[in-house]
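Report on one structure; see the data block that follows.
Removed from the display is one protein chain of the complex; every other protein chain stays in position.
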Amino acid sequence: MTIHQESLRDTACLIVHGPDQPGVVAAVTALITRNRGNIISLDQYSTDADGGAFFQRVVFHRTDLAVAIQNIDADLAETLSPYGMEWTLTDQSIPKRMAILASTSDHCLLELLWRHRRGELPVTIPMVISNHTNTADDVRSFGIPFFHVPSQGPDKSGAEAKILELLTGNVDFIVLARYMQIISEDFLDAVDVPVINIHHSFLPAFIGAAPYRKAKERGVKLIGATSHYVTKDLDEGPIIEQDVARVDHSMTAANLQARGAYVERAVLSRAVQWHAEDRVIRHGNQTIVF
Amino acid sequence: MTIHQESLRDTACLIVHGPDQPGVVAAVTALITRNRGNIISLDQYSTDADGGAFFQRVVFHRTDLAVAIQNIDADLAETLSPYGMEWTLTDQSIPKRMAILASTSDHCLLELLWRHRRGELPVTIPMVISNHTNTADDVRSFGIPFFHVPSQGPDKSGAEAKILELLTGNVDFIVLARYMQIISEDFLDAVDVPVINIHHSFLPAFIGAAPYRKAKERGVKLIGATSHYVTKDLDEGPIIEQDVARVDHSMTAANLQARGAYVERAVLSRAVQWHAEDRVIRHGNQTIVF
Amino acid sequence: MTIHQESLRDTACLIVHGPDQPGVVAAVTALITRNRGNIISLDQYSTDADGGAFFQRVVFHRTDLAVAIQNIDADLAETLSPYGMEWTLTDQSIPKRMAILASTSDHCLLELLWRHRRGELPVTIPMVISNHTNTADDVRSFGIPFFHVPSQGPDKSGAEAKILELLTGNVDFIVLARYMQIISEDFLDAVDVPVINIHHSFLPAFIGAAPYRKAKERGVKLIGATSHYVTKDLDEGPIIEQDVARVDHSMTAANLQARGAYVERAVLSRAVQWHAEDRVIRHGNQTIVF
Partner (left out) sequence: MTIHQESLRDTACLIVHGPDQPGVVAAVTALITRNRGNIISLDQYSTDADGGAFFQRVVFHRTDLAVAIQNIDADLAETLSPYGMEWTLTDQSIPKRMAILASTSDHCLLELLWRHRRGELPVTIPMVISNHTNTADDVRSFGIPFFHVPSQGPDKSGAEAKILELLTGNVDFIVLARYMQIISEDFLDAVDVPVINIHHSFLPAFIGAAPYRKAKERGVKLIGATSHYVTKDLDEGPIIEQDVARVDHSMTAANLQARGAYVERAVLSRAVQWHAEDRVIRHGNQTIVF
């Protein structure tokens, strides 16, 4: 158990969302109090105070959470049903299982592995899957299993089937760490866990391939990176995090790419951390990040 | 009534602080609910989950607040007394009265006046007091009264007395917009409202006079500005906001000062806005900014 | 004469561009030396060391520049003709004449007027033209002439003709400070001076109208602004400067717009300053900013 997980012992995260209405916050906090929880942090947001959608995230401490969590869940069912609210209650001391899909680039991959080793990402990493072998030694030096699934040729269904076999039942979410392969809709349906991607542009600018070349051609003065949930619409999924770096006329497309790598790894790492900490709520094609 | 104030009609801000203990959040939110308030935002922070200091800020909407506020206050007295908590409850539609003390520099002064005119600062500005006259026309063109109180010579007691006479009873807080005069402890005691200053360095670096010259001499690669509450210890009061700008070897001390002016006006404006919105809580020599 | 212009007395700016080839820098610097100039700064850039386009900007001091400038120009003609290079030589102490076209928004307009008054923009401002009257008093309080040219209805040719009449012969470049009117190709041809625009998005994201609304809908985590030269292709001209600000899910489109105003005025001001200082060279649809 890392320091990170130790500090999360007996800590629960409750996400509540549904139609906004008076009294929900009071009902939720009273519920936590009567279940002997001590609130550590509380965030809330309404899209519109008058008839909008309501989102709340409460982190609370409860001694012997593992024993109490089912009762709290039952109490939530009873308490929130009159409000028509949905909720998820998670034990924060249980890390999410994260698979990483990578290709030849190592910058996002190694950053995630290294942050994980430092205890900064509350996840376990059961596997890294790559369509190339160049990062195998690095990955295994972190004590993480590495699987090679080549994806040559136009038909990716064989590779996707193999990846699916490895993932099914073993992961809670997937990170595409510059995976560079288009994920099919069938794969997304079958894998049925959130998939987080890092796109190497400030979306929605430079959608699609070769964004650094396009950025050079357009002569932009900032380049960026965007981490988003993958949906069936390429580069159109809900954005979790973005950032930029300053560039100038003297930089080639290759220079932009080298500079951008540092933005990509930072943006993806933050998005992964926030997802792992249950801070990100999807709402239509947008995210609420608490 | 500006757009800003209109949107704050029937909106209350409740600040609660005291020793952290279970159940406070639930007690407060239940109180708001039973007083027919609808919570708009809620922030909280404990210095230590186990026996620390607890701070909470709740903004809520209550139809006919002006009529209800006294009952809510009484309910708070009863509800919070067993917890030993202190609180302040304010009607957000009543803007705070802010006096500005200025000198020859106009960048912080005009930025505040302009943001106020745009409806971005929830304050009224009953007066600007300056020890010089160069900004009088600009100030009055915003429809704000301008008073000239010269402060020549080493003895500032006469000037301070005159300023005190103008301020007493008329203001809720004071902003030193590059006032450049040291405020006496007696003045601070007498005026008895918060005083916000902008210091032209990234405190605690370059305390005291001529920070841009000192920054040039030390060869720093970033310059900064710091907005803080004024205490009797010069440049040592609780910091509200800070920011920096990149500089390089080619810039003279005068260039640093010109560049720094843009950081100063932005930092001071944010600090003033947060103070006016009751977002800043002083805790010893630090601030909690919700 | 402001402090700014005083410091530029006897200062020349030479821009040289053409096909890259060995010896150009030496030829230019030798020319400056034999004309008794003392180089203050020198920047250069080649799109490709092998057969690319070459750009150079040299600022130099020459006592009695006004007398010497014609001889230097003649020397340049002789020296650079074997290289097939083009050049422009300007006396930096002669400020460019800048017209501002504005509409109801005052944030970009007032920022430019204020920076000009501080002596930070090496320009004169012979006129502000607006299709509304709300900023007239503010503009005139800076001592700048204000002209009102309404532009109602779909046919803008009458308004453009009137604006053209005011501008012709009187200005060296034009700034659209949130002018919000589409400029016709005929107008651009007729006015025949550079036109700088501020677009309220991080181009090429959110081209066209209502970028803040589009940004809200897409759920971006940063908003931006872009200053560019106006060409016949809307929002497609060469980018001079861009910047961004962080936003979050809780902000409405109106909040994004209010936050973005501060990015817009900073980005436009920098672009204007760099243009006025002859730091920006157009190259195809890109800019080199020295």
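The chains carry the letters A, B and C, assigned in the order they are written, with residues numbered from 1 in each.
Just so we're on the same page, a contact is a pair of C-beta atoms (placed from the backbone, for glycine too) under 8 Å apart; a residue touches a chain by one contact, two chains touch by 3 or more.
Just so it is clear, the model here is predicted, and its values are computed rather than measured.
Chemist: Considering the whole complex, which of B:T29, B:N197, B:Q242 or B:Q257 touches the chain not shown?
Modeler: B:Q242
Chemist: For a quick check of understanding: of A:D10, A:D75, A:D91 or A:E120, which residue touches the chain that isn't displayed?
Modeler: Touching the chain that is not displayed is residue A:E120.
Chemist: Contact with the hidden chain only, please: which chain B residues?
Modeler: Per the touch rule, chain B residues meeting the hidden chain are 45, 202-206, 218-222, 224, 238-244, 248-250, 285-289.
Chemist: Name, in rising order, the residues on chain C that touch the hidden chain in the full complex.
Modeler: 22-23, 25-27, 29-30, 32-33, 36-44, 46, 49, 61
Chemist: Over the whole complex, note the residues of chain A touching the chain we left out.
Modeler: Residues in contact with the chain left out: 107, 110, 114, 118, 120, 137-138, 141, 258, 262, 266.
Criterion: only the chains that are shown with their structure count from here on.
Chemist: Suppose you list every residue number at the chain A-chain B interface; are over half of them used by both chains (same) or under half (different)?
Modeler: Same, since most residue numbers here occur in both copies.
Chemist: Report back the single chain whose CA centre is most distant from the CA centre of chain A.
Modeler: It is C.
Chemist: Could you put a whole-Å number on the gap between the CA centroids of chain A and chain C?
Modeler: So the centre of chain A lies 42 Å away from the centre of chain C.
Chemist: Using the touch rule from the top of the page, what residues of chain A touch 2 or more other chains?
Modeler: Not one residue in chain A touches at least two other chains.
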